[in-house]
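What follows is a single structure, and I will ask about it in a moment.
All protein chains but one are shown at their positions in the complex.
Chain naming follows the written order as A and B, and within any one chain the residues start at number 1.
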Amino acid sequence: MPAPKGGPTMTAVNLFKQVSPSVYLIVAAKSEAALQSGKSVYEGSAVAITPTLALTNCHIIKGRRAVVLVQNKKMDAGIVVASDPRSDRCVIASQRMKLHPVSGVRPYSDVAVGEKTYSIGNPSGLVGTLGEGIVSGLREQRGVRYVQTSAPISPGSSGGGLFDEHGNLLGITTFKIDDAESLNFAIAAEDYWGKPKPKKHRSRAKTDDEK
Amino acid sequence: MPAPKGGPTMTAVNLFKQVSPSVYLIVAAKSEAALQSGKSVYEGSAVAITPTLALTNCHIIKGRRAVVLVQNKKMDAGIVVASDPRSDRCVIASQRMKLHPVSGVRPYSDVAVGEKTYSIGNPSGLVGTLGEGIVSGLREQRGVRYVQTSAPISPGSSGGGLFDEHGNLLGITTFKIDDAESLNFAIAAEDYWGKPKPKKHRSRAKTDDEK
Partner (left out) sequence: MPAPKGGPTMTAVNLFKQVSPSVYLIVAAKSEAALQSGKSVYEGSAVAITPTLALTNCHIIKGRRAVVLVQNKKMDAGIVVASDPRSDRCVIASQRMKLHPVSGVRPYSDVAVGEKTYSIGNPSGLVGTLGEGIVSGLREQRGVRYVQTSAPISPGSSGGGLFDEHGNLLGITTFKIDDAESLNFAIAAEDYWGKPKPKKHRSRAKTDDEK
């Protein structure tokens, strides 16, 4: 896992310039033919962590064999190289296109309620949409750790990135609570690298959640 | 009424640590039996202002005789000691559990449109959710004074706290306008201590509202 970057915080303007190239549009369909025709095409987002790998949500690509990564008019077919549908964590590899990886990833146990956050994704076809908010809570549900945030997400944001003020990846924006305001959830980025979960940390997460 | 705290503003991270222990989860049901069974249980929030008293909204506990205050795995039965259902202001007393009161309360006439705000409550069962926003307006409706805020609230936030950057209580988050974005309202905290409303202030509130 890439180490988190420290140093001075960035303005939102600079953060967007530095970080948005790491967030890709995913276009997925049942077949190549469907993708070409543009019918029943599903859109989501993915975040590059190496020049070939990007993190995303499984629900974007489930049952859709034709998957394309798009950014800045370049595109490439993507192959699912790791998947855990139960927790909605999937990893995609680009075939030929060199991806622009994020510069750092934050461990979940370092994240504090109240930290400033930025969401970058492609909601409603609006490519490269920037939102801001804070960490609203730290939650664990059925063994999956989430950063709860007030940074806006919408359909199409799935698989997008939640970042801190240094441009470090905090999580992958995955779902929101319906009929509620700004109750949004990102799967802990750290948990895409296996799930060590030391005992000490697990008990702390339970206290936060109080369920 | 506790005097408001001044001094330097807090970061959201520190504010949450200091202030969230004063916000309690309320669980209410028609009877003890219903509460135990967990059926038709209603959830809301309350904010401690003394070691025994907490402010909340009447609509959380109306018609529900079994009321419990919960925080950090501790709980206690609550008794309604004052109520004004028309304005939705109710005060609950804990029986045995010592509450953690807020450190300061802001008079309504001091609050300015544009000030930073934080909402802390338990929306959708998400205990201790932090939101941020600003004061969007100052309104008076049928004799009740409200702080209008863009800080997010959702079902379950009722009875929660709206705070300023010093951790002072501004109001009790009470309702939001449906099918609108971030039009949320907190009853002025000051108005839980009777309602002096000097003439000068009343006329100013009317001008703000222009209704």
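Definition applied: contacts are C-beta pairs under 8 Å (C-beta built on N, C-alpha and C of every residue); 3 or more make two chains touch, one makes a residue touch a chain.
What you see is a predicted model; the values in this text were computed from it and never measured.
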| item | value |
| --- | --- |
| Candidates A:A93, A:A112 or A:V127 - the one touching the absent chain | A:V127 |
| Candidates A:R64, A:R89, A:R139 or A:K176 - the one touching the absent chain | A:K176 |
| Those residues of subunit A which, in the complete complex, touch the missing chain | 11-17, 20, 72-73, 123-132, 152-155, 176, 182, 184 |
| Where the unshown chain meets subunit B, residue by residue | 112-116, 133-137, 139, 148, 150, 177, 179-183, 207-211 |
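One rule holds in what follows: only the chains that are shown with their structure count from here on.
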| item | value |
| --- | --- |
| Magnitude of the superposing rotation for subunit A and subunit B (Cα, nearest 5°) | 120 |
| Subunit A and subunit B: spacing of chain centres that average the CA atoms, whole Å | 33 |
